[in-house]
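Heads up, one of the protein chains got dropped from this complex, but the rest are sitting where they should.
This part shows chain A:
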Amino acid sequence: MDELPLQKIAISGPTLASLIQRISSSSGDVDGLLLGHVTNNPSSNLSDDDPSPSSPSSSASTALIATITSFISSSSTSTFYDFTGRVDALSLRRLLPSSSLLLIGWFSARRKTPLRPSLREFSVTSSLSTKSQFSFPVQNSLTSINFSPRLFLLFTTPFSDQIIHTHEYRAYQFRVSSNSFEPKSIDIVNIGPAFRGHYGSFCPNSPFPALACEMRGSPMAEDKDEGSLNYTSRVAKDQRELDMCAEGFEIGSLSRLMGSEAANYTAGLEDLYEKMLAKLESLARLVEKSSAKVLEQESHNMKLRYKAAGLD
């Protein structure tokens, strides 16, 4: 695993906002996992002079930027590590939703404490950085560099009670060679004039579903199992998945957006949008109901915990 330093850490505005909201709405300490990717963003060295032959070209090509795109947190702390700070790979695997999202680090939030890593946070980050089964390749890099999850984001609040809500945070990269935390600057990516530069490293969060796609060889070759039941059911399943993604946007109906029929097609489009909005609304209702259920379960758990602590 390479020990290259990160140039900076980028996080999108909405992600940071929802992270802070998650932290401030919880009644206790929170921790969780950070997902995202690391890209190599070489800065262009445009100059009129000929570059001297002795200047190393590799220095321009290793400007690593880690981008945090989303996070996972459960309602309790220490879900993937124990009290000594050792990370349990199995519970970590269970928490990660799918293999497409990469684990790049973790975060911890604790109210009214100093803004520096604690004993356990150090052990957890160190243990996490040694978990090579979670390491991932750096995108857009000339050489293949593998990065294990080693980002740590710390959130605290100031010690004295404030009338204004204040959240302090700091991001660190853990350096295995020196066993230390190196603070890194955080870039908050918001849509605006400065957003252009990040467009290149932007990555969508809902990728195309993974469909088994085999390259057909020469059209002359006979596929032996083309007629078998397995094959046809697999093709039908893939087709269904594709249809679900493309619902409402069938090629046939899209072709009507152009040409002479376009003016008559607005009603069809409005219909499409209405259907989409209805879907969103029912989705939002579902989320609301399930959130209420989760909250109920959490307060029940909290009551039980208080009872165990002798606090009631």
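Note that contacts are C-beta pairs under 8 Å (C-beta built on N, C-alpha and C of every residue); 3 or more make two chains touch, one makes a residue touch a chain; residues count from 1.
The criterion applied here is as follows: contacts and distances are computed from a predicted model.
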item	value
Chain not present in the shown complex, as UniProt names it (candidates "BRISC and BRCA1-A complex member 2", "Asparagine synthetase [glutamine-hydrolyzing]", "PlsC domain-containing protein" or "Septin-type G domain-containing protein")	"BRISC and BRCA1-A complex member 2"
Absent-chain contact - pick from A:L90, A:I164 or A:A308	A:A308
Touching residues on chain A - with respect to the absent chain	24, 26-29, 76-78, 83-86, 89, 110-114, 116, 118-123, 126-127, 130-133, 159, 179-181, 302, 305-306, 308-311
